[in-house]
Structures are given as structure tokens and as C-alpha cells.
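Heads up, the thing below is written out as C-alpha cells.
And now, chain A:
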Amino acid sequence: MQRFWDDPVSWEAAGRYALVALALLAVVIVFVTYAIYFERKVIGWMQFRQGPNRTGPLGLLQTVADVAKLLVKEDTIPAKADKALFVLAPALAFIPSFTVLAVIPYGLNLPFADLNVGFLYYVALSGVTTIAIVIAGWASNNKYALLGGMRSAAQMISYEVPLVLSVVGVAMLTESLNLRDIVLRQEGYFWHWNVFPQIIGFAVFVVAAVSELNRTPFDLPEAESELVAGYHVEYSGFRFAFFMLAEYVYIYAIACLTTILFLGGWNAPFPQLDFIPGLVWFALKFAFIVFSLFWIRATLPRLRVDQLMGLAWKALLPLALANILLTALGIEWLG
Partner candidate 1 sequence: MKGKGIVKGLGVTLKTLGTPKVTYPYPDVPIEMPDRFRGIQYFEPDLCIVCNQCARICPTDCITLTGKPNPDPEKKGKVIDTFDINFEICILCDLCTEVCPTEAIVMTNNFELAAYSRDELFKDRDWLYANNRNIRKDNNNIGAPQRGGGK
Partner candidate 2 sequence: MSEGERKRPDEREDDVSAASAGEQRTGALEDGVSAVNIGERRSGAPKDGGSAVSAGEKRTEAPEAGAAATGAGTSRPEAAETAADGARTEPAAPARRKETEEEKAARRKAALEAREAAKAAKAAAAAQDAAAQAGSPGAAQAGPQAASPGAASAGPAGAAAETNEPPPKPPSPNQPRLDRAVQLLRELVADDAVESASINEANDHLPTLVVRKERWLQAARLFRSHEELNANYLRNVTGVDYETHMEVVYHLLSLDSGHNYAIKVRTDRDRPSVPSVTPVWETANWNEREIYDLLGIDFPGHPDLRRIMMPDDWEGHPLRKDYVPLDPEV
């Protein structure tokens, strides 16, 4: 769809853009709806429970009902909150989460915006969400929210460094930051995928990505048992829904990104399985990553703040740097 860029400026073209964007929005919303459902189901099953099963057949409408409830709920703003910022924060968290999706290629012929710095674009925009979380924590005028916001700022900034550095190896191999090129570089079967030459980078990326998502075991900004709900403790109704939505859209984005950067995007793992369309492969890998995130959430306890920082700066950063060095040496010696 890169060719959109070359289209003449016309109502027809604009209409097509809008349609495709809306279609993507619909896909993402459906994903978020069922990701939440799926997460609750998986975690339920892992805990001898059924998960949601009462709203709609098999509980399929549970999330729909939840969202509907959130949307019609009373919108409360604490009296002493900074109203402008309080209102701004959810939007600021939500908008970048959608915009980053523009650069994700789902198949060879299915890229949206084929930026040549696709990965940088992702990192840059997702950083805005951090600001939104800090703003939310501050504007709520609540001590728990403030602590959550502060934790979030420290955590997001710390983990963005190893996150970016861990991908440098991939970029060096590909000699591009264009996400489509990165997949094309992994053309072939599973032994061609970046995950093997970049195993250290992959490990660092996964840990840093989970942390960027604020999910267990790195969910300190909203650590329930300590900070009640962290930065969004004062939010309710649709403002809270926006934070929730942003979180799950980022899961979507990170899962896509991991698939693209390390798992060969839409490529089939074995030559025998080539007949299955690339989009299906993409979806499968994507689903596996999402499942892993839920699985981790069902199992692991939470880190402590100092350990979190220690992990980022003392373990992940050196590893990421070592990975760059090794990649460079590898390229130099093995070609």
C-alpha cells in the first residue's frame, strides 16, 4: 500500500486511505477485545478456573460488555486534579499507540507506511506514551498515582535504551531500519531467522519489551499490591478505558514487532509448509508471542524497583552492547 503515496491527490484516494485506516482500526479493536478475553481465559485455565463464560456464548461478549460499561460510566475528575492535564493524559497515551501501527508490515504486499526508519519511528512515538503516564500520575494529585508515574518514568526510560540497542544487531545484519527490509532479509526458513544469530539480542529485546509494556513481572507503575493501581488510580470510565486500550494496542504492536524483527515475519518455518499463506504464519507467530506474555503474567511475581533498575543497567545494557560487538565481529569475520 506504499503505492498510496504515489496516488494522485483526489477524493477517491483520500476515501481509500480513510477506509483502510478504519479497517485497521477495526482489526486492532477486535484484537484488543479478544486479547483481553483470551488473556482472562488463559490465566483462568492456568488457575483451575474457566475464565469469563457468562456474557454471550462462551463469554465472548464479556469484554464488549466491560467496555460498554466503562463508556457509560460517570466521568469523574478529582477536585484537586490538574484538569487540563488529567484530560490530556489518556489521549496522549492512546494516540501514539495507534500511530505506531502504521509501519507494521503484515505480509509482503501488506505494508502500510513503508518508512525507511520504521523501527526508529516506533521507538520515538511509543516514548510519548511514557510522558502521558507521567502526566497522568502527576495530574491526578494522588500520592499513589505520583509514585506510579515516577516509577513509570524511570522504568520506561531505562528500558528503552536496551530495547533499542538490542535491535541494533538486527539493523546491522539488515543494513536497514525498514521493517519490511528486515523481514525480507530473513527470507527463507526458520534457520534464516534473526532469532538465532541474534539470540542475545532477542533475549534482551523480549525482556525490555515486556518491561516497556508495563506487564508482569515489570508492572511496577501499576503494582496493585503496593500502589493500588498506580498512575491510573484516579481514572475511571472511558478515560481509564483509554489507558487500557493503549496497553493492549502496545501488546499488539510489540508482538508484531517481535515477529518482524526476530521471527521472520510472514515466512514459513519449513519449506514443506510454504503453501500456508504468509499472513497466517504472521498471525501464528504473533499469537504465540501474545500467549507467552499472558503465560508469564500468570506465573511470575513482580520485581522490586531497585532490582528493576539493576536489571536494566547492569544486565541488559551490557548484554545489548556485547551483542552489538559480537554482531560486528561476526559480520567482519563471517561476512
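Quick note on selection: all candidates are chains of the complex that A comes from, given by their letters.
As a working rule, a residue touches a chain if its C-beta (ideal position, glycine included) is under 8 Å from a C-beta of that chain, and two chains touch if they have at least 3 such contacts; residues count from 1.
Everything numeric in this text was worked out from a predicted model, so none of it was measured.
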item: Given options 1 or 2, the chain of this complex that touches chain A; value: 1
item: Partner candidate 1, residues of chain A touching it in the complex; value: 42, 44-50, 295-296, 298-300
